[in-house]
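Excluded from the complex is one protein chain; the other protein chains are retained at their positions.
Now for chain A:
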Amino acid sequence: MESKRPPPSALVDSYVVPGDIILDLSEMTNQTIKIGAGLRQDCDTIQATSAGMLRLSKPNKYWVESSHKSYIPSVEDTVLGVVVDIKPDVGTLVYARVVKANSIMNPELSCMDAMGKSTEFTDLKGGYMFDTSTGLSRMLLSSPTCPVLEALGKKLSFEIAVGMNGRVWVNAPSPSNVILVSNAIIKSESLSAIQQKVMVENLLQRVS
């Protein structure tokens, strides 16, 4: 089809606030741009609707990376939910996948993946769940493993489930380990990689 690539927006990888104009579409002909979270088309321009960093994934997908405490469901996200309507299991914590999500209806979750297998989508027994921001969840799920989890994993044994909705579940053989891991994760949100490692080392020294 068209061989000419659209020039990337000048604001890519910089901080944008709601109202900033990212792209002017009147300059482009016959080109497809995909817009993701935090962006909206307004006549001939693409504008940001959230505050965050503008990201571009070649060739033409744009989105705004931002971190909130309240989660907006989107399809194919894996989240931690609490059952509210199935009688015997009300109150169970479940690791599930978002199947349907739009602004009109309540989101629909499923414990099976697209193929029909339900290996990793189970209910989580024991342990402790806490709420953080969506940005921290993304950091915990990033690969390579984020520094705080790597540092904790070297000395302690624990299991962890991270939901894209900001919820994190931690389980470990002893309650003090659960508390240590949870606190380390909560504190690591605004720290750089090196600061995270140092913080974890300090915590572990104080305990052992």
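Here, contacts are C-beta pairs under 8 Å (C-beta built on N, C-alpha and C of every residue); 3 or more make two chains touch, one makes a residue touch a chain; residues count from 1.
Just so we're on the same page, contacts and distances are computed from a predicted model.
Per its UniProt entry, the chain excluded from the display bears the name "Exosome complex exonuclease RRP46 homolog", taken from "Epoxide hydrolase N-terminal domain-containing protein", "Protein yippee-like", "Exosome complex exonuclease RRP46 homolog" or "Glucosylceramidase". When the whole complex is considered, the residue among A:I72, A:L124 or A:I179 that touches the unshown chain is A:I72. Along chain A, the points of touch with the absent chain fall at residues 9-11, 15-24, 27, 38, 40, 45, 49-53, 66-70, 72, 103-104, 106, 135, 189-190.
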